[in-house]
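To keep things clear, I will list the structure first and then write my remarks on it.
Missing here: one protein chain of the complex. Every other protein chain is in place.
To keep things simple, chains are lettered A, B and C as they appear, and every chain counts its residues starting from 1.
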Amino acid sequence: MKTAIIGGDKRMLYAAKAFSDDGAEVAAAGFDNLQSLCDIRVMSVKEALKWADFSVLPVRPVDGGCINMPYAAEKITLHDFARMNGAKPVFSGFSESIANAITAPVCDYAAREEFAVRNAVLTAEGAVALLINEYEDSVSGAKALVIGYGRIGKVLSRYLQSLGAEVTVAARKPSDRAWIEAVGMAADNYSYKELSSYQIVFNTVPAPVLDAACIDRLRDDVMLIDLASAPGGVDFDRAGERGLTCIHALGLPGKSAPKAAGRIIKDTIIHIIKEENGGKDYSGLCDDRLLLHL
Amino acid sequence: MKTAIIGGDKRMLYAAKAFSDDGAEVAAAGFDNLQSLCDIRVMSVKEALKWADFSVLPVRPVDGGCINMPYAAEKITLHDFARMNGAKPVFSGFSESIANAITAPVCDYAAREEFAVRNAVLTAEGAVALLINEYEDSVSGAKALVIGYGRIGKVLSRYLQSLGAEVTVAARKPSDRAWIEAVGMAADNYSYKELSSYQIVFNTVPAPVLDAACIDRLRDDVMLIDLASAPGGVDFDRAGERGLTCIHALGLPGKSAPKAAGRIIKDTIIHIIKEENGGKDYSGLCDDRLLLHL
Amino acid sequence: MKTAIIGGDKRMLYAAKAFSDDGAEVAAAGFDNLQSLCDIRVMSVKEALKWADFSVLPVRPVDGGCINMPYAAEKITLHDFARMNGAKPVFSGFSESIANAITAPVCDYAAREEFAVRNAVLTAEGAVALLINEYEDSVSGAKALVIGYGRIGKVLSRYLQSLGAEVTVAARKPSDRAWIEAVGMAADNYSYKELSSYQIVFNTVPAPVLDAACIDRLRDDVMLIDLASAPGGVDFDRAGERGLTCIHALGLPGKSAPKAAGRIIKDTIIHIIKEENGGKDYSGLCDDRLLLHL
Partner (left out) sequence: MKTAIIGGDKRMLYAAKAFSDDGAEVAAAGFDNLQSLCDIRVMSVKEALKWADFSVLPVRPVDGGCINMPYAAEKITLHDFARMNGAKPVFSGFSESIANAITAPVCDYAAREEFAVRNAVLTAEGAVALLINEYEDSVSGAKALVIGYGRIGKVLSRYLQSLGAEVTVAARKPSDRAWIEAVGMAADNYSYKELSSYQIVFNTVPAPVLDAACIDRLRDDVMLIDLASAPGGVDFDRAGERGLTCIHALGLPGKSAPKAAGRIIKDTIIHIIKEENGGKDYSGLCDDRLLLHL
């Protein structure tokens, strides 16, 4: 199974390595300073797409109309990619951003629940490190609020609790609040009864859940970290006016654990291929017929 | 707000007490040996239904065509209940078993997610105690398998892990397995790779997930507990033939924590009433107009 | 290595089995209804002491001047035991109760730290089950006080916390209180600031730490469990006068996990033998010269 990794950051290189460690033949394109990495060949995008059975694009595949290749000198438009790729299957994150341009079958690995869950763990790890790095007090003993009880909220609140913080989680659904209390944390809704008491506030909800009125209720020395994808859920302007310590942290998995993030991309793609192929073993998948089914 | 608790076991008495502690007027019917309990009046079913604004039936409301009243001398058929109750709102568990017979509005508190989550905690507590009581070795250090990662599986696996067991959870969905690994446990699917290695096996899945072939792979000294509602998920006949220690544990919340179980019934009903009433406070709910909206 | 297990309860039988599983030759005496157990021979005390290289007495070796043999018809005085045993090494718990009577070398396995730690785990497990069995509310969400932060207090407080209780630990030493807070629990001293707020109170301190004045500050519906060895640390008379639910729980390891308790006795004795023998392997220990060094 010939796999072309096209562009992306360090975690895509680790994805390439993970495919290679699994026995796949791998080429990487879009890493111009890279001479070689283990057994991974370096090719141009054009060569790689011609050589491979399928290609893998980054979690965020497009940047300004071009394929997202921060480590490449060349720029490849999405249109050119589609033309060079032809009919070969493409695995990509956020596939809605490329779907219109590409006629080949596109499979979105980032839309898989297992990808999201495992990335939430990496995000939570990165968030913990960011907090400890930036917060001058200890997490142990601090009062912390986590807004949202989705994947990241679930893992992050648990980590903070384990590190000795007194954790409240704000969630809209009564059933989520029942879960929160079941795991020994305090539950609140988005009215934030005790908002002025938290030393640490994490937002995980991609909606305006901390507006100016909320910002005004926060402590002066609060540590405020927004993990929600842009534009986030915090009124950063008001936080800035008040001089609060406020960080909008994006792309943590690729930054704090690129190796794990790459492995997760590889694992998810392999699981998709196996399922498409009726659960057969990966080692038997190296033929073109399979890939036609993707 | 006049509330009639009709039948059920100890937890329904605690539900009555919880309503009373919340300021409601409460009557209990179907507890014949009971003279009085705190401020709760004891009435006949007929009197109670006449007196009350609404009634509350047990989690399992029907037993052999009659209202489930294990502590009552009298037997009331579902039909008689419906006639005596008339048009007053009825809160009940498993309402599908009474829906056809009753013309009044019926609201199923047991169908609420928050009820299910909080009961899962009680089930898991009861399961832990049952295990420690019956298992002659220690939980600490034991290899345990939990089958299923629904509500009970989630809480129970966490409790076993906290008590020092080495826990594997079997789940069908890759996303569940990603979660299981995210919280530091081993994940497996229903093929149970290491089935012969577990000292403790809990089933939580109401489907035949441990058939005769699986039973034959278990250790001789396994402790096997099925928590799934009847008929459970274990081939008990085969387990009996092999002489395995095997328990089908049902109704744990009512047994191990009747007080909490009663409070959860009360809380859930109050939340339903509040929502129906547009989020207004419970203290203002004591009039008939509200109840017409139920 | 011929080992004689003399008396005791179920856990001593499991200790016998654990020695046997490890490859030792084992005889059990003092279990009159027992015909055979796996490969363990049943002998009279006299025969067993004659046959064996060394003997193992129960954790509490003496009961009313006789060897503690609850499952035996015969009664053997400590004096007779000493005479029949002669000069052979004796492993025993609480050896101070037999030291004066016995001239042979006596080694106290229960005095070893590892024995105490591992038994604390069993005690904590048994205490958790006792609590869930007897307490009608849920542990999850309850306010619990654990008095003492020795071995049992450390494990038990952690277990209660994992089961969702809000745990306070009372300890005398500031360093213990620092540890308690470090693991996310509240720390108090023996003045018990919030004594009237706890639904669950465990004592682990063998000293009068809950006197009549303290008892009077407890809630009416408190669940009070004393785990300290007789006479315990609770004013039971006053608790009885107030009608509180109060349990003095003793010997939990032997009751809730006899198999693990037996294995711990065996492990500890083997570790002692290995150390005495300069760290050499157990398999090489089956000769009399070694035992002379005990």
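Just so it is clear, a residue touches a chain if its C-beta (ideal position, glycine included) is under 8 Å from a C-beta of that chain, and two chains touch if they have at least 3 such contacts.
Since the structure is predicted, the reported quantities are computational estimates derived from the model, not experimental observations.
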Q: Please pick, from A:Val56, A:Leu122, A:Ile147 or A:Val222, the residue that touches the omitted chain in the full complex.
A: A:Leu122
Q. For the chain left off this view, which of C:Ala4, C:Ile67 or C:Val155 is in contact with it?
A. C:Val155
Q: Would you indicate which residue among A:Asp32, A:Glu74, A:Glu96 or A:Asp137 is in contact with the undisplayed chain?
A: A:Asp137
Q: From the listed residues A:Ile200, A:Leu224, A:Ala257 or A:Ile270, report the one that touches the chain absent from this view.
A: A:Ala257
Q | Listed residues B:Gly64, B:Gly184 or B:Gly243, member touching the removed chain | A | B:Gly184
Q. On chain C, what residues meet the omitted chain?
A. 112-114, 116-118, 120-121, 155, 158, 173-175, 177-179, 181-183, 271
Q) Which residue numbers on chain B touch the omitted chain? A) 140-141, 161-162, 164-166, 181-184
Q: With the missing chain put back, which residues of chain A would touch it? List them for me.
A: 10, 14, 121-122, 125-126, 128-129, 132-133, 135-141, 158-159, 162-164, 256-260, 263
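Everything that follows uses one rule, which is that only the chains that are shown with their structure count from here on.
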**Q.** Mean-CA-position distance for chain B and chain A (Å)
**A.** 38
Q. Can you list the chain C residues in contact with two or more other chains?
A. 140-141, 162, 164
